[in-house]
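Left out: one protein chain. Kept in place: all the others.
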Amino acid sequence: MNIRFEFFGVMQRLAGGAALEVELKRSVTIADALDELAALRPELRLELTRCAVASGDAIVLRRDGIADGSTLALLPPVAGG
Amino acid sequence: MNIRFEFFGVMQRLAGGAALEVELKRSVTIADALDELAALRPELRLELTRCAVASGDAIVLRRDGIADGSTLALLPPVAGG
Amino acid sequence: MYLSEAPLSLDALLAEREHPDCGGLAIFGGAVRDHHQGRAVSRLRYTAYAPLAERRMRDIEAIARDKFGAPYCRVVHRVGLLEIGDVAIYCVTRAPHRAEAFAACRWIVDEVKHTVPIWKEEFYADGTSAFVQGCCIRNDLEHSHA
Partner (left out) sequence: MYLSEAPLSLDALLAEREHPDCGGLAIFGGAVRDHHQGRAVSRLRYTAYAPLAERRMRDIEAIARDKFGAPYCRVVHRVGLLEIGDVAIYCVTRAPHRAEAFAACRWIVDEVKHTVPIWKEEFYADGTSAFVQGCCIRNDLEHSHA
């Protein structure tokens, strides 16, 4: 299935871009999808453990399922204000 | 000696005016002066016990001495803000 | 300027200086409410004993700067007749971080309310008026005669 990952904060710098579209082979949950992403882009693996994942205006959990065509926003630790 | 009392807040309402000049007969301290004022104007006696007394930009104490021609500001409990 | 007959200007206080080392800005404004202790208030009159009020407000600012490490502390109070919604007091503090800015701002407002010779006369919708009960600022109660 096709998933679009969007990168924010330091993730964007680590990924070298704002987004990446990936065809995932074996993912059922968000956790699976992040594992596949980390396998493709090992430089993201450490920071991924600190990222919340959002879909639209809601946080999704690692155990949640994913649907083909989803966009997942990867949100590293926040520092506003 | 001649002393000018200035009234603020509720003291002004009780005294019916902003100031009163009084010739004191037997006062040595601020406390004496307030006693003589209270004898002249009994309606001020109760509130006088709650007043701080100022001369210029400083608070003076009941035990402090007074000088002829002084002006004493009578400051009841404050409620700014 | 500490006491003002004219409406207070927050913009003027904010423009007073540049503060590149201060990330935290805290402001308090106290406005006239339309009721107090269950009574409908139509307006207020603030009066002050200016010589001591201004000295104390200056001293309170200086103490707050030291006590909280807030390099910029300013407080101003309106006097005269105020309508509902008019601002009676503004306090502006700036400090490197927000905790000190908030703490200084709060402390200054409390100090002004409790120690500065300013009085509040409330005018009620029913045509009566009263001075608001306040804080006694005598500091010689041990030696009290009167």
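To keep things simple, chains are lettered A, B and C as they appear, and every chain counts its residues starting from 1.
Keep this in mind: contacts are C-beta pairs under 8 Å (C-beta built on N, C-alpha and C of every residue); 3 or more make two chains touch, one makes a residue touch a chain.
Just so it is clear, the structure is predicted and the values come from calculations on it, not from any experiment.
Undergrad: Can you list the shown chains that the omitted chain is in contact with?
TA: Counting the whole assembly, the omitted chain is in touch with A, C.
Undergrad: Going by the contact rule already stated, which one of C:75, C:101, C:118 or C:137 would touch the omitted chain in the full complex?
TA: Within the whole complex, the residue contacting the unshown chain is C:101.
Undergrad: Considering the entire assembly, which residues of chain C contact the chain that has been omitted?
TA: Interface with the chain not displayed, on the chain C side: 10-11, 14, 18-35, 84-85, 87, 96, 98, 101-102, 105-106, 109.
Undergrad: Spell out, residue by residue, where the missing chain touches chain A.
TA: Residues touching the hidden chain, for chain A, are 6, 8-10, 12-13, 29, 31-32, 34-35, 38, 48-52, 54, 56-59, 61-63, 73, 75-81.
As a working rule, only the chains that are shown with their structure count from here on.
Undergrad: How far is the middle of chain A from the middle of chain B, if each middle is the mean of its Cα atoms, in Å?
TA: Roughly 75 Å separates the two chain centres.
Undergrad: Considering chain C alone, which of its residues make contact with at least two other chains?
TA: In chain C, nothing touches at least two other chains.
Undergrad: Can you list every residue of chain A that touches 2 or more other chains, as numbers and ranges?
TA: Within chain A, no residue contacts more than one other chain.
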